[in-house]
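All protein chains but one are shown in place.
Now for chain A:
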(Lines give C-alpha, C1' and ligand atoms only; values in the text may rest on other atoms or scores of the structure.)
Protein backbone atom coordinates (compact mmCIF):
# COMPACT_ATOMS: atom_id res chain seq x y z
CA UNK A 1 0.00 0.00 0.00
CA UNK A 2 2.81 2.33 0.97
CA UNK A 3 4.72 1.43 -2.19
CA UNK A 4 1.73 2.17 -4.38
CA UNK A 5 1.29 5.61 -2.82
CA UNK A 6 4.93 6.41 -3.43
CA UNK A 7 4.68 5.44 -7.07
CA UNK A 8 1.60 7.59 -7.55
CA UNK A 9 3.25 10.59 -5.99
CA UNK A 10 6.30 10.07 -8.14
CA UNK A 11 4.16 9.83 -11.29
CA UNK A 12 2.20 12.89 -10.29
CA UNK A 13 5.42 14.86 -9.89
CA UNK A 14 6.67 13.62 -13.21
CA UNK A 15 3.50 14.57 -15.02
CA UNK A 16 3.23 17.99 -13.42
CA UNK A 17 6.90 18.75 -13.93
CA UNK A 18 6.61 18.42 -17.71
CA UNK A 19 3.77 20.90 -18.19
CA UNK A 20 5.59 23.23 -15.83
CA UNK A 21 8.69 23.02 -17.98
CA UNK A 22 6.61 23.43 -21.12
CA UNK A 23 4.82 26.41 -19.60
CA UNK A 24 8.16 27.93 -18.64
CA UNK A 25 9.42 27.45 -22.15
CA UNK A 26 6.21 28.89 -23.58
CA UNK A 27 6.46 31.96 -21.39
CA UNK A 28 10.11 32.43 -22.30
CA UNK A 29 9.24 32.28 -25.99
CA UNK A 30 6.25 34.56 -25.44
CA UNK A 31 8.49 37.01 -23.62
CA UNK A 32 10.97 36.96 -26.47
CA UNK A 33 8.19 37.55 -28.98
CA UNK A 34 6.86 40.43 -26.91
CA UNK A 35 10.28 42.02 -26.77
CA UNK A 36 10.68 41.53 -30.50
CA UNK A 37 7.28 43.05 -31.17
CA UNK A 38 7.98 46.00 -28.94
CA UNK A 39 11.43 46.53 -30.32
CA UNK A 40 10.08 46.63 -33.84
CA UNK A 41 7.36 49.12 -33.09
CA UNK A 42 9.26 52.38 -33.27
CA UNK A 43 10.58 52.87 -36.73
CA UNK A 44 11.89 55.95 -38.41
CA UNK A 45 8.59 57.35 -39.52
CA UNK A 46 9.96 60.70 -40.71
CA UNK A 47 11.99 59.22 -43.55
CA UNK A 48 9.01 57.21 -44.73
CA UNK A 49 6.89 60.34 -44.63
CA UNK A 50 9.35 62.35 -46.69
CA UNK A 51 9.62 59.69 -49.39
CA UNK A 52 5.91 59.03 -49.51
CA UNK A 53 5.12 62.72 -49.81
CA UNK A 54 6.86 62.97 -53.13
CA UNK A 55 5.38 59.82 -54.61
CA UNK A 56 2.68 59.44 -57.19
CA UNK A 57 1.01 56.33 -58.48
CA UNK A 58 -1.92 54.01 -57.83
CA UNK A 59 -3.82 54.37 -54.59
CA UNK A 60 -6.54 52.52 -52.70
CA UNK A 61 -9.60 54.10 -51.13
CA UNK A 62 -12.46 52.91 -48.94
CA UNK A 63 -15.95 54.31 -48.92
CA UNK A 64 -19.11 53.64 -46.96
CA UNK A 65 -21.13 50.51 -47.65
CA UNK A 66 -24.55 52.08 -48.11
CA UNK A 67 -26.05 51.81 -51.54
CA UNK A 68 -26.16 55.52 -52.36
CA UNK A 69 -22.56 56.19 -51.35
CA UNK A 70 -21.35 53.15 -53.25
CA UNK A 71 -23.03 54.56 -56.37
CA UNK A 72 -21.39 57.93 -55.80
CA UNK A 73 -18.00 56.34 -55.08
CA UNK A 74 -18.11 54.17 -58.20
CA UNK A 75 -18.83 57.07 -60.54
CA UNK A 76 -16.17 59.22 -58.86
CA UNK A 77 -13.53 56.50 -59.25
CA UNK A 78 -14.55 55.90 -62.85
CA UNK A 79 -14.29 59.60 -63.64
CA UNK A 80 -10.84 59.89 -62.04
CA UNK A 81 -9.43 56.69 -63.52
CA UNK A 82 -10.52 57.72 -67.02
CA UNK A 83 -8.29 60.79 -66.88
CA UNK A 84 -5.34 59.37 -64.92
CA UNK A 85 -4.04 56.13 -66.43
CA UNK A 86 -0.83 56.29 -64.35
CA UNK A 87 -2.56 57.07 -61.08
CA UNK A 88 -5.41 54.61 -60.82
CA UNK A 89 -7.75 54.30 -57.86
CA UNK A 90 -8.61 50.89 -56.51
CA UNK A 91 -11.76 51.27 -54.43
CA UNK A 92 -13.67 49.04 -52.06
CA UNK A 93 -16.36 49.30 -49.41
CA UNK A 94 -15.08 49.72 -45.89
CA UNK A 95 -14.61 46.19 -44.46
CA UNK A 96 -17.37 44.92 -42.19
CA UNK A 97 -16.92 45.32 -38.44
CA UNK A 98 -18.77 46.44 -35.34
CA UNK A 99 -18.12 50.00 -36.44
CA UNK A 100 -16.10 51.76 -39.14
CA UNK A 101 -13.95 53.38 -36.44
CA UNK A 102 -12.84 50.00 -35.05
CA UNK A 103 -11.99 48.74 -38.52
CA UNK A 104 -9.99 51.87 -39.33
CA UNK A 105 -8.18 51.82 -36.00
CA UNK A 106 -7.20 48.19 -36.56
CA UNK A 107 -6.05 48.99 -40.10
CA UNK A 108 -3.88 51.85 -38.80
CA UNK A 109 -2.25 49.58 -36.20
CA UNK A 110 -1.70 46.88 -38.80
CA UNK A 111 -0.24 49.36 -41.28
CA UNK A 112 -2.65 48.41 -44.04
CA UNK A 113 -5.04 51.36 -44.05
CA UNK A 114 -5.82 52.66 -47.53
CA UNK A 115 -4.78 56.10 -48.76
CA UNK A 116 -8.19 57.70 -48.32
CA UNK A 117 -11.25 56.73 -46.30
CA UNK A 118 -14.45 58.53 -47.24
CA UNK A 119 -16.11 57.63 -43.96
CA UNK A 120 -13.93 59.05 -41.22
CA UNK A 121 -15.95 59.99 -38.14
CA UNK A 122 -14.80 63.26 -36.54
CA UNK A 123 -15.12 61.73 -33.06
CA UNK A 124 -12.43 59.18 -33.91
CA UNK A 125 -10.02 61.63 -35.50
CA UNK A 126 -8.15 62.60 -32.28
CA UNK A 127 -7.45 58.91 -31.61
CA UNK A 128 -6.40 58.23 -35.19
CA UNK A 129 -4.11 61.24 -34.98
CA UNK A 130 -2.62 60.00 -31.71
CA UNK A 131 -2.04 56.61 -33.34
CA UNK A 132 0.05 58.32 -36.01
CA UNK A 133 -2.46 57.19 -38.59
CA UNK A 134 -3.40 60.47 -40.27
CA UNK A 135 -1.44 62.73 -42.59
CA UNK A 136 -1.78 66.44 -41.86
CA UNK A 137 -3.55 67.96 -44.84
CA UNK A 138 -2.09 71.29 -43.80
CA UNK A 139 1.31 69.90 -44.82
CA UNK A 140 0.26 70.17 -48.47
CA UNK A 141 1.02 73.57 -49.91
CA UNK A 142 -2.60 74.39 -50.64
CA UNK A 143 -4.05 72.17 -47.88
CA UNK A 144 -5.47 74.63 -45.37
CA UNK A 145 -6.46 77.15 -48.04
CA UNK A 146 -8.42 74.57 -50.01
CA UNK A 147 -10.30 73.34 -46.95
CA UNK A 148 -11.15 76.81 -45.68
CA UNK A 149 -12.22 78.15 -49.08
CA UNK A 150 -14.50 75.18 -49.66
CA UNK A 151 -15.98 74.82 -46.18
CA UNK A 152 -15.91 78.36 -44.82
CA UNK A 153 -16.10 79.18 -41.12
CA UNK A 154 -17.43 75.73 -40.21
CA UNK A 155 -13.97 74.33 -41.05
CA UNK A 156 -12.59 75.71 -37.78
CA UNK A 157 -14.46 72.98 -35.87
CA UNK A 158 -12.37 70.36 -37.65
CA UNK A 159 -8.96 71.80 -36.79
CA UNK A 160 -6.80 69.87 -34.36
CA UNK A 161 -5.44 71.49 -31.21
CA UNK A 162 -2.30 72.59 -33.07
CA UNK A 163 -4.38 74.34 -35.73
CA UNK A 164 -3.68 71.75 -38.43
CA UNK A 165 -6.25 69.88 -40.47
CA UNK A 166 -5.89 66.11 -40.32
CA UNK A 167 -9.38 65.57 -41.76
CA UNK A 168 -11.20 67.01 -44.73
CA UNK A 169 -14.70 68.20 -43.75
CA UNK A 170 -16.73 66.37 -46.37
CA UNK A 171 -20.47 65.98 -45.83
CA UNK A 172 -22.99 66.55 -43.08
CA UNK A 173 -26.38 65.18 -42.19
CA UNK A 174 -27.77 68.04 -40.08
CA UNK A 175 -30.42 66.49 -37.89
CA UNK A 176 -33.96 67.83 -37.56
CA UNK A 177 -37.26 66.67 -36.10
CA UNK A 178 -39.15 64.45 -38.49
CA UNK A 179 -42.82 64.05 -37.65
CA UNK A 180 -45.64 61.85 -38.87
CA UNK A 181 -48.35 64.11 -40.29
CA UNK A 182 -51.06 61.47 -40.07
CA UNK A 183 -50.46 60.92 -36.37
CA UNK A 184 -50.44 64.66 -35.75
CA UNK A 185 -53.76 65.05 -37.57
CA UNK A 186 -55.21 62.14 -35.63
CA UNK A 187 -54.23 63.87 -32.38
CA UNK A 188 -55.96 67.05 -33.54
CA UNK A 189 -52.71 68.91 -34.21
CA UNK A 190 -52.04 71.02 -37.28
CA UNK A 191 -49.79 68.80 -39.40
CA UNK A 192 -48.57 71.70 -41.51
CA UNK A 193 -47.62 73.98 -38.62
CA UNK A 194 -47.03 71.71 -35.66
CA UNK A 195 -46.39 73.39 -32.30
CA UNK A 196 -42.83 72.14 -31.80
CA UNK A 197 -40.81 75.37 -31.53
CA UNK A 198 -40.26 75.55 -27.77
CA UNK A 199 -39.63 72.88 -25.15
CA UNK A 200 -43.06 73.55 -23.62
CA UNK A 201 -44.82 73.38 -26.97
CA UNK A 202 -42.99 70.18 -27.80
CA UNK A 203 -43.95 68.61 -24.46
CA UNK A 204 -47.60 69.62 -24.84
CA UNK A 205 -47.64 68.19 -28.35
CA UNK A 206 -46.01 65.00 -27.09
CA UNK A 207 -48.61 64.65 -24.31
CA UNK A 208 -51.42 65.12 -26.77
CA UNK A 209 -50.00 62.58 -29.22
CA UNK A 210 -49.76 59.90 -26.55
CA UNK A 211 -52.91 60.68 -24.55
CA UNK A 212 -55.03 60.75 -27.72
CA UNK A 213 -53.76 57.30 -28.65
CA UNK A 214 -52.40 58.58 -31.97
CA UNK A 215 -48.93 57.27 -31.15
CA UNK A 216 -47.54 54.83 -28.55
CA UNK A 217 -44.56 57.18 -28.05
CA UNK A 218 -44.14 60.82 -28.99
CA UNK A 219 -40.47 60.21 -29.81
CA UNK A 220 -38.18 57.27 -29.24
CA UNK A 221 -34.45 57.96 -29.52
CA UNK A 222 -32.28 54.95 -28.70
CA UNK A 223 -32.03 54.81 -24.88
CA UNK A 224 -28.95 52.59 -24.99
CA UNK A 225 -25.51 53.29 -23.54
CA UNK A 226 -23.31 53.55 -26.65
CA UNK A 227 -21.16 56.67 -26.59
CA UNK A 228 -22.63 58.11 -29.79
CA UNK A 229 -26.31 57.96 -28.84
CA UNK A 230 -26.24 61.43 -27.28
CA UNK A 231 -25.71 62.89 -30.74
CA UNK A 232 -29.32 62.07 -31.51
CA UNK A 233 -31.07 63.25 -28.36
CA UNK A 234 -29.20 65.70 -26.13
CA UNK A 235 -26.61 67.22 -28.44
CA UNK A 236 -28.78 68.65 -31.28
CA UNK A 237 -31.01 70.39 -28.74
CA UNK A 238 -28.00 71.60 -26.79
CA UNK A 239 -26.48 73.05 -29.97
CA UNK A 240 -29.76 74.83 -30.66
CA UNK A 241 -30.19 76.03 -27.07
CA UNK A 242 -26.70 77.54 -26.97
CA UNK A 243 -26.61 78.91 -30.49
CA UNK A 244 -23.81 76.62 -31.58
CA UNK A 245 -21.74 75.70 -28.53
CA UNK A 246 -19.81 72.43 -28.56
CA UNK A 247 -19.92 69.97 -25.66
CA UNK A 248 -16.36 70.96 -24.78
CA UNK A 249 -14.78 74.31 -25.58
CA UNK A 250 -11.38 75.66 -24.59
CA UNK A 251 -10.62 72.48 -22.72
CA UNK A 252 -13.70 72.60 -20.48
CA UNK A 253 -17.09 70.95 -20.54
CA UNK A 254 -19.84 73.48 -21.31
CA UNK A 255 -23.00 71.49 -20.63
CA UNK A 256 -23.30 71.82 -16.86
CA UNK A 257 -24.80 75.33 -17.06
CA UNK A 258 -28.38 76.51 -17.51
CA UNK A 259 -28.62 75.57 -21.19
CA UNK A 260 -27.49 71.99 -20.63
CA UNK A 261 -29.77 71.66 -17.63
CA UNK A 262 -32.75 72.96 -19.61
CA UNK A 263 -32.19 70.40 -22.37
CA UNK A 264 -31.62 67.58 -19.89
CA UNK A 265 -34.80 68.57 -17.99
CA UNK A 266 -36.71 68.55 -21.26
CA UNK A 267 -35.67 64.98 -22.08
CA UNK A 268 -36.13 63.84 -18.48
CA UNK A 269 -39.74 65.07 -18.60
CA UNK A 270 -40.33 63.07 -21.76
CA UNK A 271 -39.02 59.92 -20.10
CA UNK A 272 -40.68 60.53 -16.74
CA UNK A 273 -44.07 61.05 -18.36
CA UNK A 274 -43.52 58.00 -20.59
CA UNK A 275 -43.74 60.09 -23.72
CA UNK A 276 -40.41 58.56 -24.83
CA UNK A 277 -39.67 54.84 -24.47
CA UNK A 278 -36.95 53.69 -22.09
CA UNK A 279 -36.61 50.34 -23.82
CA UNK A 280 -34.59 49.83 -26.97
CA UNK A 281 -36.75 49.16 -29.98
CA UNK A 282 -35.87 46.41 -32.42
CA UNK A 283 -36.36 48.17 -35.71
CA UNK A 284 -37.16 51.70 -36.81
CA UNK A 285 -39.69 53.10 -34.36
CA UNK A 286 -40.65 56.00 -36.65
CA UNK A 287 -41.14 53.83 -39.74
CA UNK A 288 -43.05 51.22 -37.72
CA UNK A 289 -45.46 53.77 -36.26
CA UNK A 290 -44.12 53.27 -32.72
CA UNK A 291 -43.17 56.94 -32.45
CA UNK A 292 -44.67 60.08 -33.94
CA UNK A 293 -41.34 61.89 -34.20
CA UNK A 294 -37.67 61.13 -34.78
CA UNK A 295 -34.41 63.06 -34.86
CA UNK A 296 -32.85 62.31 -38.23
CA UNK A 297 -30.77 63.75 -41.05
CA UNK A 298 -31.60 64.21 -44.74
CA UNK A 299 -30.85 60.56 -45.45
CA UNK A 300 -34.27 59.91 -43.93
CA UNK A 301 -36.07 61.55 -46.84
CA UNK A 302 -35.35 58.68 -49.20
CA UNK A 303 -35.84 56.10 -46.44
CA UNK A 304 -39.22 57.33 -45.12
CA UNK A 305 -40.37 59.05 -48.30
CA UNK A 306 -42.69 56.30 -49.43
CA UNK A 307 -43.68 54.85 -46.08
CA UNK A 308 -44.62 57.89 -43.99
CA UNK A 309 -46.33 61.21 -44.72
CA UNK A 310 -43.67 63.26 -42.97
CA UNK A 311 -42.78 66.84 -42.19
CA UNK A 312 -39.53 68.30 -40.83
CA UNK A 313 -38.87 71.15 -38.39
CA UNK A 314 -35.76 72.35 -36.55
CA UNK A 315 -35.11 71.02 -33.05
CA UNK A 316 -36.82 72.96 -30.25
CA UNK A 317 -35.25 75.39 -27.79
CA UNK A 318 -36.59 76.61 -24.46
CA UNK A 319 -37.30 80.10 -25.80
CA UNK A 320 -38.23 79.20 -29.37
CA UNK A 321 -35.44 80.13 -31.77
CA UNK A 322 -36.35 81.16 -35.34
CA UNK A 323 -35.55 78.31 -37.78
CA UNK A 324 -33.05 80.45 -39.67
CA UNK A 325 -31.04 80.87 -36.46
CA UNK A 326 -31.33 77.36 -35.08
CA UNK A 327 -28.22 75.23 -34.79
CA UNK A 328 -28.09 71.45 -34.72
CA UNK A 329 -25.67 68.52 -34.68
CA UNK A 330 -23.90 67.98 -38.00
CA UNK A 331 -23.58 64.15 -38.02
CA UNK A 332 -20.72 64.66 -40.45
CA UNK A 333 -18.45 62.13 -42.09
CA UNK A 334 -15.09 63.32 -43.33
CA UNK A 335 -12.18 62.17 -45.44
CA UNK A 336 -8.88 61.11 -43.91
CA UNK A 337 -5.56 60.62 -45.68
CA UNK A 338 -3.74 57.81 -43.89
CA UNK A 339 -0.05 57.46 -43.21
CA UNK A 340 0.14 53.97 -44.69
CA UNK A 341 -0.36 55.64 -48.07
CA UNK A 342 2.72 55.68 -50.29
CA UNK A 343 1.45 57.94 -53.06
CA UNK A 344 0.24 60.85 -50.99
CA UNK A 345 0.38 63.51 -53.68
CA UNK A 346 -1.95 61.45 -55.81
CA UNK A 347 -4.17 60.90 -52.77
CA UNK A 348 -4.34 64.65 -52.11
CA UNK A 349 -5.29 65.30 -55.75
CA UNK A 350 -7.99 62.60 -55.57
CA UNK A 351 -9.27 64.15 -52.37
CA UNK A 352 -9.60 67.54 -54.06
CA UNK A 353 -11.22 65.93 -57.11
CA UNK A 354 -13.75 64.09 -54.93
CA UNK A 355 -14.69 67.33 -53.15
CA UNK A 356 -14.81 69.50 -56.26
CA UNK A 357 -17.96 71.45 -57.05
CA UNK A 358 -18.91 68.87 -59.67
CA UNK A 359 -18.42 65.84 -57.42
CA UNK A 360 -20.11 67.57 -54.47
CA UNK A 361 -23.09 68.18 -56.75
CA UNK A 362 -23.18 64.49 -57.63
CA UNK A 363 -22.90 63.56 -53.96
CA UNK A 364 -25.92 65.75 -53.20
CA UNK A 365 -27.85 64.35 -56.13
CA UNK A 366 -27.08 60.68 -55.51
CA UNK A 367 -27.08 60.49 -51.70
CA UNK A 368 -29.11 63.50 -50.53
CA UNK A 369 -26.34 64.27 -48.02
CA UNK A 370 -25.02 67.80 -47.71
CA UNK A 371 -21.47 68.53 -48.94
CA UNK A 372 -19.76 70.74 -46.38
CA UNK A 373 -19.26 73.69 -48.59
CA UNK A 374 -20.13 77.27 -47.82
CA UNK A 375 -23.08 78.77 -49.70
CA UNK A 376 -24.43 75.31 -50.41
CA UNK A 377 -27.91 76.50 -51.41
CA UNK A 378 -26.46 79.16 -53.76
CA UNK A 379 -24.03 76.69 -55.35
CA UNK A 380 -26.72 74.17 -56.25
CA UNK A 381 -29.90 76.24 -56.69
CA UNK A 382 -31.34 73.91 -59.33
CA UNK A 383 -31.07 70.88 -57.07
CA UNK A 384 -32.88 72.52 -54.18
CA UNK A 385 -35.52 73.94 -56.53
CA UNK A 386 -36.21 70.47 -57.88
CA UNK A 387 -36.01 68.83 -54.45
CA UNK A 388 -37.76 71.17 -52.01
CA UNK A 389 -37.79 68.44 -49.35
CA UNK A 390 -34.04 68.89 -48.99
CA UNK A 391 -34.16 72.67 -48.84
CA UNK A 392 -34.59 72.89 -45.07
CA UNK A 393 -31.63 70.54 -44.56
CA UNK A 394 -29.57 72.59 -47.01
CA UNK A 395 -30.39 75.69 -44.99
CA UNK A 396 -29.61 73.92 -41.75
CA UNK A 397 -26.24 72.70 -43.04
CA UNK A 398 -24.70 76.13 -42.52
CA UNK A 399 -25.57 76.07 -38.80
CA UNK A 400 -24.15 72.85 -37.49
CA UNK A 401 -22.11 71.92 -34.46
CA UNK A 402 -19.53 69.15 -34.61
CA UNK A 403 -18.30 66.91 -31.81
CA UNK A 404 -15.35 68.64 -30.13
CA UNK A 405 -11.93 67.76 -31.53
CA UNK A 406 -10.34 66.94 -28.18
CA UNK A 407 -8.13 64.20 -26.70
CA UNK A 408 -10.00 61.11 -25.49
CA UNK A 409 -13.01 62.17 -27.53
CA UNK A 410 -14.78 58.79 -27.37
CA UNK A 411 -14.13 58.51 -23.62
CA UNK A 412 -15.59 62.01 -23.20
CA UNK A 413 -18.79 61.01 -24.97
CA UNK A 414 -19.00 57.74 -23.06
CA UNK A 415 -18.67 59.60 -19.75
CA UNK A 416 -21.40 61.99 -20.84
CA UNK A 417 -23.66 59.17 -22.01
CA UNK A 418 -23.26 57.26 -18.75
CA UNK A 419 -24.25 60.33 -16.72
CA UNK A 420 -27.12 61.15 -19.07
CA UNK A 421 -28.45 57.57 -18.99
CA UNK A 422 -28.40 57.62 -15.21
CA UNK A 423 -29.94 61.02 -14.53
CA UNK A 424 -32.15 61.58 -17.57
CA UNK A 425 -33.26 58.23 -18.98
CA UNK A 426 -33.46 56.32 -15.70
CA UNK A 427 -34.15 59.42 -13.60
CA UNK A 428 -31.70 58.42 -10.84
CA UNK A 429 -29.87 61.02 -8.77
CA UNK A 430 -30.05 64.80 -8.86
CA UNK A 431 -29.83 66.02 -12.43
CA UNK A 432 -27.78 69.19 -11.91
CA UNK A 433 -25.26 67.43 -9.69
CA UNK A 434 -24.90 64.54 -12.12
CA UNK A 435 -24.13 66.96 -14.96
CA UNK A 436 -21.63 68.79 -12.75
CA UNK A 437 -19.89 65.52 -11.86
CA UNK A 438 -19.79 64.49 -15.51
CA UNK A 439 -18.30 67.89 -16.42
CA UNK A 440 -15.50 67.41 -13.87
CA UNK A 441 -14.76 63.93 -15.23
CA UNK A 442 -14.75 65.21 -18.81
CA UNK A 443 -12.46 68.15 -17.95
CA UNK A 444 -10.05 65.59 -16.55
CA UNK A 445 -10.24 63.43 -19.69
CA UNK A 446 -9.73 66.40 -21.99
CA UNK A 447 -6.75 67.50 -19.91
CA UNK A 448 -4.98 64.18 -20.46
CA UNK A 449 -2.82 63.96 -23.55
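Everything that follows uses one rule, which is that contacts are C-beta pairs under 8 Å (C-beta built on N, C-alpha and C of every residue); 3 or more make two chains touch, one makes a residue touch a chain; residues count from 1.
As a convention for this text, contacts and distances are computed from a predicted model.
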item	value
Choices "Sugar ABC transporter permease", "Putative outer membrane starch-binding protein", "Succinate dehydrogenase" or "Hydrogenase-1 large chain" - which one is the UniProt name of the chain not shown	"Sugar ABC transporter permease"
Residue, one of A:167, A:317, A:334 or A:414, that touches the chain absent here	A:414
Residue of A:145, A:193, A:211 or A:280 in touch with the missing chain, whole complex considered	A:280
Where the unshown chain meets chain A, residue by residue	22, 26-27, 29-31, 33-34, 37-38, 41-46, 48, 101-102, 105-106, 108-111, 113, 127, 130-133, 222-227, 278-280, 282, 339-340, 408, 410-411, 414, 418, 421-422, 425-426, 428
